[in-house]
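Missing here is one protein chain; the remaining ones are kept as they sit in the complex.
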Amino acid sequence: MSVALEAGVAIYVAMAVALAVWIGIFVYLWRLDAQASALKRELEREQSEDPVERAPAPRATVTRVRPASSEPGEG
Amino acid sequence: MSGQPALCNPTSRTPPGRVCEHHPGFQFLCYNRQVETRLTVEGVAATYGARRVFADVSLELSGGEVLVVSGANGSGKSTFLRLLAGLQRPEAGQIVYRCGGQALDPRDAARLIGWVAPDLMLYRELTGRENLRFFAEVRRLHLDDGAIEALLERVGLAGRGDERLATYSSGMAQRLRYAYALLHHPPVLLLDEPGLTLDERGTAVVERVIAEQRRSGIVVVATNDPRELRYGDLLLRLGT
Amino acid sequence: MHKELDQNVAGVEREELEASGSLGVRAVLGASWAVFVKDLRTELRTRYAINVLVLFAACAAVAVSLGVGFIGLRRTDEALLIQATLLWIALLFAALNGLSRGFVQEEETRTMAALRLAAPPLAVYLGKFLLNVLLLAVLEAITSLLFIVLVRVQVGSPLALIGTLAAGGLSLATATTILAAIIARASFKSALFAVLAFPLIVPPLIVAIQSTAAALGSGGLPQAVPALQFLGAYSVATFVASLLLFRFVWEA
Partner (left out) sequence: MVQRLARLGKLLIGLWLAGVAIAMFLVVPQYEGLGNAGRIVIMHVPTAWVAVVAFTVSAIFSARYLWRRRPQDDDYALAAAESGFLFTTLATVTGMIFSQVVWGVYWNWDPRQTSIFVLLLIYAALFALRAAIDEPQRRRQLSAVYSLFAFVTMPFLVFVAPRIADSTLHPNCAFIQGSQCDGLTLEVGKIGLLGDRKVQLLALERNGDVVTAQVKVSEPGLTAERVLSPSFDLVHEEMVARPEFPGLRYQLGLEAVDLEANSALLNIEAPGTGLLENRRTLFTFLAAIIGFTALFFWMLSVRATLLGVQWALAQRAGGRL
């Protein structure tokens, strides 16, 4: 313990800590990146294979109840 | 006002042949129903948050036609009318108003619309007359007292115009909404639950308004009331 | 009756419409004035904003007076800076409580949709902006008088003080009016308004405080000119940005 705090050694210890922190962040970011892109690719593939799947929106139908030319009745 | 909508009808104010091209005053002509207004809805979809309410609605309406929109609660009737009014942006597709064959910028189109809905609230601290006067002023309409009185009478609020909205009953508030919507003689009238909280005489007002509007303008009614379904020339069923 | 109405519709200001196809500058200014008058009338009937603003300012002035009024502060530079800071803190907090009222009320009474359909966005912005400027002018007049009377602030150069208050108030109004429109569509409105506004107000606030301190001392109008220029430039920049961006807030 006391060896690590000696002036000459301390700087290497500090460097090692900084490096370890950076490597941790880097690995985390790398894996996050890989997962995010994989998910995105998956979603895009699903969408191109089956576009209806994404939006099974309720249908809407338009019907003409009265012929276009008829005179509108009162009320 | 003739029963037949006049398409590109030159008037004394506008030299013949200029109406169909870019005519600076043609919005004014639209107001006056001298030029036919058409509404085209193409593949429109709406979302609420991330949820799709409806998708792929396409239709076309021209002056003199009434569209009735029906569907269960939450099927997007009000949302559809808000889209038509330009209060909300469609998630996909487009809504185009044409005036004399010329597509209008959505922001200009908003001024051709009269909208009546339960969501529509007017200023409670002001009287009915002050409300109408205010909206006439922001629309740059020069209405005198007689005109506003006539409008109040038309929706059955004659003599009640100087009371504050806070004291109005819900039926009276609904009548004032009609006055608000009809103020600028819009060629397009959007009615969400038109008969809401109205008594028999109020319903008669609605019927008269729709009958007058269909002589040349467009009416869209969102309702589930079977008595109101019969107004329609076209029927749009959402969520079926 | 129907015919009569149609004739009245012909009263649309045709020259305005024909000038640009859509509403022209004159029409927008007219509509802005209508919005302003409507808001003023509503405000005079409810007196919500003015009550909040004035009571807040009065409380602040009394609190400051209770704390420091009895001490015969020597007129050092530090004392003047402290007085100027207290004055602006009172103004700032009153403003952050009252200035969002114009838009929040439209949202709370759900009248926004009616206004959106009828009025051009710029007219709404300008109308609300005018009302905020008016409210701030009233607030500043009352607060500074209270400070002079209760806190025994001596004004070295009244002209410079009035200039600084006017320019600082203008900066406050230009910076906060569009923010009021933004927070009106969100939840936790009043707290959010202060949170959004504060970082943007820091620059004019610093300049206004320093210029106010100089005006309370012996600095005349010429000495206040750089501060006035800064506040003017800030007002112009935020005003122009608001004009460009307001459409997007209003349509959201």
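Per-chain numbering from 1; labels A, B and C assigned in written order.
One rule holds for everything that comes next: contacts are C-beta pairs under 8 Å (C-beta built on N, C-alpha and C of every residue); 3 or more make two chains touch, one makes a residue touch a chain.
All figures in this text were calculated on a predicted structure; none of them were measured in a lab.
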Checklist entry - Relative to the complete complex, which of the depicted chains are touched by the chain excluded from display? => result A, B, C
Item to check | Option touching the unshown chain, where C:A141, C:V202 or C:V225 are the choices | outcome: C:V202
Item to check | Selected residue (touches chain absent from view) among C:F36, C:F147 or C:F230 | outcome: C:F230
Checklist outcome for this item: Against the hidden chain, chain A presents residues 10-12, 14-15, 18-19, 22-23, 26, 29-30, 32-33, 36-37, 39-40, 43, 53-57
Checklist entry - Which residue numbers on chain B touch the omitted chain? => result 47, 49-52, 89
Checklist outcome for this item: Residue positions on chain C contacting the omitted chain are 175, 178-179, 182-183, 185-188, 192, 195-196, 198-200, 202-204, 206-207, 210, 230, 233-234, 237-238, 241-242, 245, 248-249, 251-252
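The definition used in the following text is that only the chains that are shown with their structure count from here on.
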Checklist entry - Which integer distance in Å separates the CA centroid of chain B from that of chain C? => result 36
Checklist entry - What is the distance in Å between the mean C-alpha positions of chain A and chain C? => result 42
Checklist entry - Of all residues in chain B, which touch chain C in the complex? => result 1, 22, 24-28, 31-32, 85-87, 89, 105, 107-108, 110-111, 113, 115, 117, 119-126, 130, 134-135, 137-144, 146-147, 150-151, 153-154, 180, 184-185, 212
Checklist outcome for this item: Per the touch rule above, chain C residues touching chain B in the complex are 1-2, 4-6, 8-14, 16-23, 27, 30-31, 34-35, 37-38, 41-42, 45-46, 109-111, 113-120, 123, 251
Item to check | Touching residues on chain B, where the partner in the complex is chain A | outcome: 45, 52-59, 64-66, 68, 75-76, 207-208, 210-211, 214-215, 232-240
